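Scroll down for the structure; my scribbles are underneath it.
What follows is an incomplete set of chains from the complex, kept in their original frame.
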């Protein structure tokens, strides 16, 4: 595919979007795993959630 | 109303005593304006072309530096707690404090601006316009700044954060303030800029105290 | 008139500090709050003053002015003094008078307040020159600078000498005798005429 | 009978619902993205004026639209938090801010990369570009303010106030293009003048990006809810110990 004299600009644009968006997605997945693991660890320690816990409303 | 005036009077007194507000603001303005040619090179044509911009930016910075602690200091020594129990709604408290800031900083800077214009080789014809636009535009600076000061009240060392939050809000004021002076274009362009500036100031005079008071209420918890 | 707290539950930073607390303070009465450091005295006072919104329950002033909030009918003296260091002693008092009071006899009131707390000789000094106890006295002088039926005081005797503590006790007694009420957090016994004590530690919910 | 918002207001319900929705939205985003990319590169012609670089449009415009839409979402959530104290509103606003900042950044970046071949420079200080830059600053301000405050519930309300103050930027981006003299060509109503062969890929890409955003937003909200649960449990654990200690001291 020939994208003309300005191919580099096009490729960089698409690459930047790809990198940023995949970066965000990976971060979201990693963060989700970490929170889930923390929560499970705490629950295993026997800390239970109060029904009207003020932290989560 | 008596409470409003008492607060305004106290804030003006404090500004004058504590920072020597007026003198210092003018001094700062002078220093920044004279630094610019050092940074930009001494080309007089260039300077006079961008004079309005420099004056407005210096003005915004002077306001920023003096806004910093208008709520924080009252919070630290417990004054804010007591002000909140007073007969004045918090919206008027923030209005009085913003107004005090405008009186002690906005007005002196607006009057000083043309004097510094000389240093920048500003076109003589622009002087009256400059005073008028800065007088009309600076209320927006004080009242918008008060929102930022209220939001960042509890972040110790909030200076930079305040600037980060408030400077983007200043952009419209800056743009129309400058275009009024530098356009010099037609009288219609001038009048338009001027009216928009006045409109921005009016809107912020109404909305600024509301937003600032809302922020203070959150902090007082 | 009576200040009523109903079934209060108060959170501080995601922790329940006070739970299920109810009490009433009648006009002419003072309530002393006691309890260990961190028991929640300051938290409770700030809730009464309306700064903190309780998680559950409510605070109301029966027989007060219904158009005003509790805070607007109360003097609140917290751990800090609300004193501006670069104003003189007299200016500080005069400002609070002008701000809080709508009465006419401003000078008289300010003069009496300063005299009561032994500050008349210092009235021309900038507050920055005051010693810790003198600053506290200036903070307390606010109580006399405007009339308000409810006094909420947080450790008012901190760094006061014996004579000044007695002046404060006299001021509270005057206040309750003339129909006011007061809630006072304190670690020291205060020789008030009509006072009940509420120990917050005893109210604590088990973990 | 509960209204939908009331049912959604419960974080537990939200977690259940979002767990069911998330795979579908993600799948839709992936499919549309693939189709859109195919259209963008293979099934659409080069512009007679702009040449091949017009293909940047298919990502630039969705990013630019999203940058504004996400801010509107944050402002709406902030309103929900301040006025209705909707329990999920703050979670939504907090989760959206970094995503919005990222899309704004991408709009700026792809715009600059398009600007170089088109206008001969990466950046000009015209009204649209400048107002998007200010939007980016607003995002930064929201993130910075939230991270500078220790007390989380105060932080969320204060950021909400800032978000509502900043919402005035949206009409400015949209409408005022002729503030001061500029190198930029005057703005045209692109959607009506554009050739249909370009309109389809643009539309598909725009929908794909929107779905993508919503998928990420849902995921970020779920993470945030979990984070808050973890934090509540932790303080609870410490508080339990402290309470015993207070008893001991008596």
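We call the chains A, B, C and D, going by the order they appear; numbering starts again at 1 in every chain.
In this section, a residue touches a chain if its C-beta (ideal position, glycine included) is under 8 Å from a C-beta of that chain, and two chains touch if they have at least 3 such contacts.
As the structure is a prediction and not an experimental result, all values here were calculated from the model.
If you count every protein chain in this structure file, you get A x1, B x2, C x2, D x1.
In the analysis below, only the chains that are shown with their structure count from here on.
Computed from the mean C-alpha positions, the centre of chain B lies at a distance of 31 Å from the centre of chain D.
Look at where the CA atoms of chain C average out and do the same for chain D: the two points lie 48 Å apart. Annotation: 41 Å between the Cα-based centres of chain A and chain B. Within chain B, residues 221 each touch two or more of the remaining chains. Residue positions 53-55 of chain A each touch two or more of the other chains. Contacts from chain B toward chain D in the complex involve residues 147, 151-152, 154-155, 158, 161, 164-165, 167-169, 171-172, 175, 179, 207, 211, 214-215, 218-219, 221. Of all residues in chain B, those touching chain C in their complex are 2-3, 5-7, 10, 13-14, 17-18, 76-79, 81-88, 220-221. Across the complex, chain A is touched by residues 11, 41-42, 46, 51-53, 55-56, 59-60, 63, 87, 98-99, 102, 105-106, 109-110, 113-114, 116-117, 212, 216, 219-220, 222-223, 225-237 of chain D.
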